[in-house]
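One chain of protein is taken out of this complex; the other chains stay put.
Up next, chain A:
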Amino acid sequence: MKLVVVAGTPGSGKTSVLLHTIKALIRHGKNPAVVKVDCLWTDDDQRFKKLDIPVHVGLAKDMCPDHFTIYNTDEMLKWAEDEGADVLFSETAGLCLRCAPYPDECLAVCVIDVTTGPNTPLKVGPLLTTADVVVTTKGDLVSQAEREVFRERVLEVNPGCKIVEANGLTGKGAFELAETVRLGPDVCDNMVLRYNPPLAICSLCTGETRVARKHHMGVLRRLDGFMEYKGE
C-alpha cells in the first residue's frame, strides 16, 4: 500500500489536481482510494465518487484537521486495504500551518497557489518545507516570470523538493504527479511524523473560553516572544 498525503493552502486546487492525478493512475492500472478530511463540511467526496473509486469523508469538527488525520491514519489504511485499494490519498485541510501531517513513509504533497504571491512560500511553514513534492497551481493566471520567481521562493525554503506545475482545470501536471506517486514509497508499520506537532497545549485547547490571562494554564507564549509554563 502506498500512502499519499496531500495538504495545502485553502482553495489552492488540491481536489482538482487530485482528480486528474487519480484518473492518470487508474489508466496505469492502479486502484486508488481517497479519504477527504475537512473541518466542518465538504462535498468533494461527490467529485471523487464520479471516478468510481472508494471515498471516505472525515470531519475533524473541533479537532485540528491535521491532528485528526494523523490520529486516524491507521484506520484509513485499514479501510483502503479492505476496499482493495493499493494507493491511499489522504487529503487534509491544513489550517494553522504550524505542523505538517506527513509521516516519513508517505509521499508528502503540498499544493500551493501561485496567485497568493511570491511571499507565501515563506509563510506556509512545515507543510511546505517538509513536503517531497510541491505542486504549484493557477500558474496560467500569472506571467512566466512570476511563476519562476515563485518557484525560486519555494526552493529557498525546501531546496530538495520536486516542483510540479499543475492546472486543476486542464489537468496539466497530473501525469507527472501520477508517475511520482507510482514510484513513491510503500507504507511501513512504524511511521514517524516528519515534523513535531505543537509542542504543548494550553487551557484554550481544552475548552477554556474566558479571555483574562489568569484563567490560562499550559505552555504559553507572550506577545514579546517569552515562553512560560503556568500550571499546577
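Everything that follows uses one rule, which is that a residue touches a chain if its C-beta (ideal position, glycine included) is under 8 Å from a C-beta of that chain, and two chains touch if they have at least 3 such contacts; residues count from 1.
The working rule: contacts and distances are computed from a predicted model.
S.K.: Among "Glutaredoxin family protein", "ArsR/SmtB family transcription factor", "UbiA family prenyltransferase" or "ATP-binding cassette domain-containing protein", go ahead and choose the protein name stored in UniProt for the chain not displayed.
M.R.: Missing chain, UniProt protein name: "ATP-binding cassette domain-containing protein".
S.K.: Among the options A:C39, A:L59 or A:I163, which residue touches the chain absent from this view?
M.R.: A:I163
S.K.: Quick one: which of A:D38, A:E91, A:D132 or A:E176 touches the chain that's been left out?
M.R.: Answering carefully, the residue with contact to the hidden chain is A:E176.
S.K.: Hey, which of A:P65, A:P118, A:G168 or A:G184 is the one touching the hidden chain?
M.R.: Touching the chain that is not displayed is residue A:P118.
S.K.: Residues on chain A that touch the omitted chain in the whole complex?
M.R.: Touch with the absent chain occurs at residues 114-119, 140-146, 148-149, 151-153, 163, 165, 170-172, 175-176, 179.
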